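Every protein chain but one is kept in place in this view of the complex.
Here is chain A:
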């Protein structure tokens, strides 16, 4: 028996798919499906709409639109049940249909990912529990790519940092626990951040609870011994490193996200941009009513996979190269010279070429559109400010530039990203400056943003320096991140960045090496990082032992300056069980282990690119990772816009 690969994305999506179809199968006949908008993306990733139709789904509706009609007897609700608000919405809609419709309906509710006590309670109070058959669709991780698993919790940032609601942590722990039960415990849990610590504690707690609730036989017994295929899990709290999320991403995928917005591997692009591309097969959802057009950003597309993690500066070249290659391989005059066997090969490859051609066309148009965006004055200005701030320039020198952007009435989120960036990289803003900017923002964008600013302060993105009160003592250690020592200790600013042939993760931001990823490096790629920080005089010796790389020195040194709790736990099991497991799985040496990285509160696409860069380095022959595999898990994919967006007040007076 080959050992199963932990966190296998194909396996996870297949299971989620099967679970859902089984639930749908349980309801006889045609049915109308009412789903929460936030679930449309994940659903689309997992199941094609045509498959849903095969399983009797007649028409899909969005819960938010409250427009499900009575055309079918069976009505199925597919919603997240953690929030009382959605539960009540569901109850009200059931009541509305029951009141308005002539025929008797059958209601089913599939709670995602679990049925909650509170939802039952609320449904009962609304008087609809008796009429709806309730089940749950345990959808936790949604694979976005082979190595990226996302919980797709859109509210994670608001819940965690603004409302301090730990639901996200609990769901994350559940999701990880399910994987642990399947593949064995994470031998080591290490990480940074207060919420991350809570998650780690919860994982350890759940372990004892699961042990307590399960019998002493079969697979579960083995399930709770440390896994031999997993090396460790690294949990990073977004709070630890807000700046990385606030910066404008400069990788191709990151920029697509910044310009067009990607959600669940799908982006909406104006059809004038990509007019000629054939419609993507299997796309569900409404036909493009407006001029917007849905495009699937497919991580399995070979062309895209070479592009997505590159710095945008080199994407043009890559596209050119791909175009030339494609052209030369399909050119007619070459055909003449081929033997029949070669011709047959060629014909067999033709569909592939066509797909590639289409993909090339799509990405060329996208890239052109992005270039327009990156050439705009506002983009360049804000990028300049960002780069200055990250490289450690005195923040006050940037104030005029930011103020000018406000005066030019650029979109609020751009301004807030810059202000928050300054605040988070400098342990807060000088109270006087902060007051000036607050005033400017309110005058420029409206008094409703008093709420926005309060929210940002609560999240910890925009704060006066030295705590909130007047004359408060200097911030407690561990409550803010101090970037100046980190620039040296972790070398998070790289002046000699090479975007075309990257030699360090700093390429993703053209200079700034994301702190979150540096932290991970300090755990799994110590040697390389040590040499980067403090190159030894003797290059031969450098490859061997840099004293910095010993133990967890870099990690320990760095975490001192970073806010939030630090933890490093090991999970061991019974001797006997470990032996049994290693017998079952055959002799496992240290290589090919999986390192799970969990970003609580969201990960940016630039960070994903950086992590993939590290993974490729680890895989190199003789590299220090011994072929480790990285799996990136997160509560969702974020970017600066969505981070500050969760605080922005959208209502206005009038």
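Keep this in mind: a contact is a pair of C-beta atoms (placed from the backbone, for glycine too) under 8 Å apart; a residue touches a chain by one contact, two chains touch by 3 or more; residues count from 1.
One rule holds for everything that comes next: contacts and distances are computed from a predicted model.
Not every chain of the complex appears here, and the one that does not is recorded in UniProt as "Probable vacuolar protein sorting-associated protein 16 homolog", selected from "MIF4G domain-containing protein", "Translation initiation factor eIF2B subunit alpha", "Probable vacuolar protein sorting-associated protein 16 homolog" or "Ribosomal RNA-processing protein 41". Within the full complex, the residue among A:7, A:186, A:242 or A:445 touching the omitted chain is A:445. In the complete complex, the residue from A:116, A:357 or A:482 that touches the missing chain is A:116.
Between the chain not shown and the residues A:25, A:66 or A:620, the one that touches is A:25.
Residues of chain A in touch with the missing chain: 25, 28-29, 73, 82-85, 88, 104, 106, 114, 116-118, 121, 130-131, 133-134, 159, 163-167, 169-170, 173, 198, 202, 205, 208-209, 211-217, 377, 403-404, 406-409, 435, 438-440, 442-448, 450-451, 454, 469-470, 649, 651-654.
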